[in-house]
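Removed from the display is one protein chain of the complex; every other protein chain stays in position.
== chain A ==
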Amino acid sequence: MPEPYVIDREQTKPIVNTCHADIITLKDVAFSYQSQQVIDKLSFSVQQRDFVGLIGSNGAGKTTLLRMIVGLLKPASGSISLFGTPASQFKDWHRIGYVPQKNSFNPLFPATVREVIMSGLYGRNKLFRRLTKADQIKADEAMHAMNIEDLALKKIGQLSGGQQQRVFLARALINNPELLILDEPTVGIDTETQAGFFHLIKHMHQHHRMTFLMVSHDMDMIQGYLGDKPARECGKLKFYVRHSHDLEDCGETNISHSLKNLRQVLEREKEGVTSWTS
C-alpha cells in the first residue's frame, strides 16, 4: 500500500499539498447546547479523496459536528463550506451521503427495503420528476453491493440491526456520492460483518472517487488504516487522516465504474467476503 500523503492538517500552516480540492472546510466553528460548550474554535478541512476518522470520548461533539456539516444543526459561530460553497447556500446535497448513528423510524412503518433505498434519490433534482428505469437499476446496484437483494421486499422494521444498517448504507450509496459521512456505522453489527464493511469502504476510498468522514470508536480499524497519530486534535476531537492517490479503478473495468462491480471485485480480492454472503 502506498504511504498516506498529507496527514498534517494544522490550520495555522498553509496547506502544502493542494493536489485535491477541499470538500469540507470548517472555520472557527463553535457549538454549545444551552450553556455547555461542546465544540470551540474548530478549524479543519477535508480534501477530496481523504479518509478522515473522527475519534473522541462521549460528549466530545462528534455527532454534533457531523450534524452541523449536513445542515441539521447550525453552528453558534464560525463557518462551514461544502465543495467550496457556504453550507447555507449549498444545493448539491446529492453529492453527499449521510448515515446517522441510529435511525429512529417506527418499526411498524409500512415501507420495504427497496422503497427506503430508493428514497436516497429524492432530493431537489428529483422534484416533480418520475422515477426512471435508471433509478431502479441504481437501487438494484446499491442492494447488490450491500448484498441485501434478498431483503428487497421485506418490511424495514422486520430486519435485524445489522441488516438495517446495510439498508441505510445502500440508501446513502445510491447517489454514488462524492462524500460519505458515517456516524459509528458498525455499532450493533457482529465483528465479521464489520470486517467486510471496513474492507468495502477502504476499497471505495482507494479505487472510487469517494471521500470519507467517519466517526468510530474502533481504534484498531482507525489506526490500522489511518495511522497511529491524529493529523489534528481539537478539544476532545481527534482527526485521523489518510489521503489516497491510488488509481480510481477496480482492476478490470475502467469505464462505468459503478457499484455493480463492487461485490465481484470484493469477492475476487477474497477478503471479508464470507460475512457479506452469509
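Everything that follows uses one rule, which is that contacts are C-beta pairs under 8 Å (C-beta built on N, C-alpha and C of every residue); 3 or more make two chains touch, one makes a residue touch a chain; residues count from 1.
Assume contacts and distances are computed from a predicted model.
**Q** The complex lacks one chain in this depiction; which UniProt name from "Acetolactate synthase small subunit", "Dihydroorotate dehydrogenase B (NAD(+)), electron transfer subunit", "Zinc transport system permease protein" or "NADH-quinone oxidoreductase subunit C/D" does that chain carry?
**A** Result for the unshown chain: "Zinc transport system permease protein".
**Q** Which residue from A:Ile24, A:Leu42, A:Ile96 or A:Leu180 sits in contact with the chain not drawn here?
**A** The single option touching the absent chain is A:Ile96.
**Q** Among A:Ser57, A:Thr85 or A:Ser119, which one touches the chain that has been omitted from the display?
**A** Spelled out, the listed residue whose C-beta touches the missing chain is A:Ser119.
**Q** Given that one chain is not shown, which residue among A:Leu131, A:Met219 or A:Leu247 touches it?
**A** Hidden-chain contact among the options goes to A:Leu131.
**Q** Pick out the residues on chain A that sit against the missing chain.
**A** Looking at chain A, the ones touching the missing chain are residues 70-72, 91-94, 96, 98, 100, 103, 105-106, 108-112, 115-116, 118-120, 122-124, 126-128, 131, 153, 155, 171.
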